[in-house]
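Just dropping this structure here.
Complex shown without one protein chain; remaining protein chains in place.
Labels run A, B, C, D and E following the written order; every chain starts at residue 1.
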Amino acid sequence: MRKKKRQNNALRPVSIERNFQPHAAGSILFKMGNTHVICSITVEDGVPSFLQDSGQGWITAEYGMLPCSTNSRMGREAVRGRSGRTYEIQRLIGRSLRMMVDLNKLGEITLRVDCDVLNADGGTRTASITGAALVLADVLRSLREQGKIGKTDILPLAAISAGIVDGEAMLDLDYGEDSRADADANFVMAGNGRLVELQCTAEGRPISRSEFEQLTELAWKGVSELLHLWSKKV
Amino acid sequence: MRKKKRQNNALRPVSIERNFQPHAAGSILFKMGNTHVICSITVEDGVPSFLQDSGQGWITAEYGMLPCSTNSRMGREAVRGRSGRTYEIQRLIGRSLRMMVDLNKLGEITLRVDCDVLNADGGTRTASITGAALVLADVLRSLREQGKIGKTDILPLAAISAGIVDGEAMLDLDYGEDSRADADANFVMAGNGRLVELQCTAEGRPISRSEFEQLTELAWKGVSELLHLWSKKV
Amino acid sequence: MRKKKRQNNALRPVSIERNFQPHAAGSILFKMGNTHVICSITVEDGVPSFLQDSGQGWITAEYGMLPCSTNSRMGREAVRGRSGRTYEIQRLIGRSLRMMVDLNKLGEITLRVDCDVLNADGGTRTASITGAALVLADVLRSLREQGKIGKTDILPLAAISAGIVDGEAMLDLDYGEDSRADADANFVMAGNGRLVELQCTAEGRPISRSEFEQLTELAWKGVSELLHLWSKKV
Amino acid sequence: MRKKKRQNNALRPVSIERNFQPHAAGSILFKMGNTHVICSITVEDGVPSFLQDSGQGWITAEYGMLPCSTNSRMGREAVRGRSGRTYEIQRLIGRSLRMMVDLNKLGEITLRVDCDVLNADGGTRTASITGAALVLADVLRSLREQGKIGKTDILPLAAISAGIVDGEAMLDLDYGEDSRADADANFVMAGNGRLVELQCTAEGRPISRSEFEQLTELAWKGVSELLHLWSKKV
Amino acid sequence: MRKKKRQNNALRPVSIERNFQPHAAGSILFKMGNTHVICSITVEDGVPSFLQDSGQGWITAEYGMLPCSTNSRMGREAVRGRSGRTYEIQRLIGRSLRMMVDLNKLGEITLRVDCDVLNADGGTRTASITGAALVLADVLRSLREQGKIGKTDILPLAAISAGIVDGEAMLDLDYGEDSRADADANFVMAGNGRLVELQCTAEGRPISRSEFEQLTELAWKGVSELLHLWSKKV
Partner (left out) sequence: MRKKKRQNNALRPVSIERNFQPHAAGSILFKMGNTHVICSITVEDGVPSFLQDSGQGWITAEYGMLPCSTNSRMGREAVRGRSGRTYEIQRLIGRSLRMMVDLNKLGEITLRVDCDVLNADGGTRTASITGAALVLADVLRSLREQGKIGKTDILPLAAISAGIVDGEAMLDLDYGEDSRADADANFVMAGNGRLVELQCTAEGRPISRSEFEQLTELAWKGVSELLHLWSKKV
């Protein structure tokens, strides 16, 4: 049985605290169970060199974990160098968020998203995307209202994990579940029912297509619930 | 229309040249169209520190591109540092290959896989996995025959890309197709019809579930054909 | 006039939230006005090589700032490398905390202190020391009660800044005051009325000995008030 | 008793050899007992980016130790990376020297000060400041005479250490004294009797205010004597 | 006796495969016995900063070894950093090639030469120079024909090793011979009978002038034979 008698298809409790880092253009402390992530956004003039004079904007992300966010202290990346896992996660976050908006409507600005994990209990990358998408929508709306960017739709987006644990398909794995999962998948899905990113990894054994189908169903349910956060006062 | 009138569900021509780097325990020059990758394997005593005294073996991969493998010369990673893309790809290769065998049967040895791209024309990561799986099977069989590792099954494995290009689902994208794809997916699948790794990324727009289904069908067809390489004299 | 009509000799409001990062041996979110710092401690077996086989323990600190903690986003040190300022501050924190206890009574363990700034509004290094001293005392008391370290006194300690701003001596400078100060001093003082560390820097002009005396008086008053935190339930 | 029967309030013998590195704009080999430091200055057009178009000049310092300057060979920082101690010292040297002159009178040039320790016997940072201040004054006077910088006063400056050793306050600690000091302070003081920088560190135990007063008195005496070097032919 | 009954003054078999990396401006797979090197050239607009606005072009080289090119796997320089040996070799290649042409006739372009060793069996640096000189001549001739560079002669160039092994002077050492050589020399010589680079190193003992003379004679013979490659269809 899962902790706190959670059902296999249930999310952990979610909470949001806005304006957590007031120096940022937008900032959220996003909690999903015991996974706590700060998502903050800075708006900068200019774009990376490969976009210069394109008229197009850019959205990019960096991801970090505080040393005591994990069970055994994780060495600081400023000391030991950034790991492959970090690169992989921040590339995933950035790619996902760039699907939310037509970059051509931004003009040559860069939206820099920082996701920093205060406490880690599984699902830090999906929590980072879900939290960052919310605060990115806040910032984009505000820029649009101020006329600093063009008229553009903002696509609602959320992310969740699912996996095969102890032979059962489960939604939103915590650290203990993730550690013993046979397979683990992360889904980024949009409000229009479409797929943005999908990463599925066999850890213990390859999985069948029917198992994969179950994970997809769970994920779609989870993302739908997370997207309710968008309809609340943002 | 695709180059050389290729059908949407057709692979590019595949060829294998074994023993390309004779100093290695096993070595292949794997060609898939104009994508050419050297896959070589070294066997080392000992395992990384997190496995010491576990009795278990390890399989790990490194990936590189020669400077002139790409259309515009790519700076050497020994000079500019390794990119996030490199970390992501070599983690994917390593994870996939570790699914091929029961690591507990290896004893404390490390199989180090080097995938170096001589020419790049799309699909270098899937070509790396397909080529490396072939040479890994060679090396494992040889070690098993010499009694240096225990009795263990070897799971056949191959990888292929598929994507939505110009509104159509296509198998095995070349560089030009990949550059203009709306979405791009890489599948690693096993001979037993199961899924090992799946990475799907929307580049231009999120995709529908039915589009995703088409990609899965194409990939399964492609992997099945690649697995024919396994039945040939290895 | 200072913000919120603060007197020249007044501290900003102080608050403490314990157990902020539950994975750590001890953890505090320490707030001093708008300067917010997480101070967390990990206990590790073993000591640095220069102390091996000495029977002595060690206390060391690392300091970091989250990217959006500052007015204009500060690049991540994992990306741009650690600055001289960071080295200087974490050396100061470590030296100060090592004065709190007889290291010979610890046995060969290392107490690793992480100070991470969530929001910066002046005085981040003194807030780090004051917060870290509180949580270090918690952890040491707990280790002493469990018999994991020997009997040893714990010296109460706090730190505060003072400076000459607009020709006047002021206690506990915020960022705006610090930016225009003629001179800026950081004091680390112990509960027994003694000096642990003192760093005084002329920014605009060298200062007279009488000005320096005023800073010392203010600091002593400030530290005395901060040490009241120690008498509360710890 | 101190080496060579030195009194507690006595400096070690001081000597200066000008023009030690003739390629520099100014260069001194400064000796204080067995502590020998080369201080050389280069004048460069332009300023760091944070000062561009400000019309203001800049003074910055780098500090290094030759590998065989210390009792047991110190690894080269080009090999092992720069230490926190190095950053701390060169920041102190730079800050101190910038107090000597009105940077607005320099125009957009950078004076780059290199302090390299040939032999170390305690007090290398204060010797670096005292030597560098002398050669900086030479270079500034020369630039002023050539009309390359504006009319500006040059503030005489010197630095010295003092500490509590074996229960007594002593001036200008050598390496052996420094190693066993209970507390150690470095003072940078100006010719006008004012304080530029002060760093006081308890090594063995926190010190009382009266002990701190004694260190201040000793330092002031030491700096006064060092400033006599300025009245000699410069 | 040498492997395959090779005479002391005989080269190993040489072969050339042009257009090995089609993305490059010119590319050769050069084989000298079991030493196999890819030499590829990229043409870039612009020159390094020290040549800007000089009207002069530049030729520079980078050298690398694939991990499995050597008997025991060589760690990737992107992981362990570039070695002193690598710097030394690529500086030698670049200097040698710059003697082939009047850089003033190139205009401000950079010819970037990549030499990557697929298999190493002694003489990789001389094989790199011989192969790179051939492909550089191809590229220069092509640029000259297209009028992209000025009229300029191209000096034919080749390189070979010679050494004292088992008391005898031998040409073109393989890895086994090189490992036990008393002295080893690398010669870069031009078609006009002149010397471009010479590096002679005693490994086991200093050598006499008459021994050195023998190495020079062998090298000249070897280079003359290698220069026959130039008269073939290039």
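Criterion: a contact is a pair of C-beta atoms (placed from the backbone, for glycine too) under 8 Å apart; a residue touches a chain by one contact, two chains touch by 3 or more.
Keep in mind that what you see is a predicted model, and the values were worked out from it rather than measured.
Colleague: Could you tell me which shown chains are touched by the chain that is not displayed?
Modeller: Hidden chain, whole complex, touched shown chains: D, E.
Colleague: Would you indicate which residue among D:5, D:23 or D:151 is in contact with the undisplayed chain?
Modeller: Candidates D:5, D:23 or D:151; residue touching the omitted chain: D:23.
Colleague: From the listed residues D:73, D:180, D:209 or D:228, report the one that touches the chain absent from this view.
Modeller: Final answer for the missing-chain contact: D:73.
Colleague: Pick out which of D:38, D:59 or D:159 touches the chain that's been left out of the picture.
Modeller: Touching the chain that is not displayed is residue D:38.
Colleague: What residues on subunit D make contact with the chain left out of this view?
Modeller: Per the touch rule, subunit D residues meeting the hidden chain are 20-24, 27, 34, 38, 40, 42, 44, 62, 64, 66-71, 73, 76-79, 81-82, 86, 112, 114, 116, 118-120.
Colleague: Where does subunit E touch the missing chain, residue by residue?
Modeller: 83-85, 87-88, 90-91, 95, 99, 155, 183, 185, 189-190, 192-202, 205-209, 212, 216
Throughout what follows, only the chains that are shown with their structure count from here on.
Colleague: State which chains count as neighbours of subunit B and simultaneously of subunit D.
Modeller: none
Colleague: Does excluding subunit C break the complex into separate pieces, and if so which chains end up together?
Modeller: Leaving out subunit C in thought, the network of contacts falls apart into A, B, E | D.
Colleague: Since subunit A and subunit D are copies of the same chain sequence, what is the angle of the rotation superposing the Cα atoms of one on the other, rounded to the nearest 5°?
Modeller: 120
Colleague: Between subunit C and subunit D, what's the gap in Å when you average each chain's C-alpha atoms?
Modeller: Whole-Å distance between the two chain centres: 27.
Colleague: Calculate how many whole Å lie between the centre of subunit A and the centre of subunit E, each centre taken as the average of the chain's C-alpha atoms.
Modeller: Roughly 51 Å separates the two chain centres.
Colleague: In graph terms, nodes being chains and edges touches, is this line, ring, star, complete or other?
Modeller: Per interface graph, the chains form a line.
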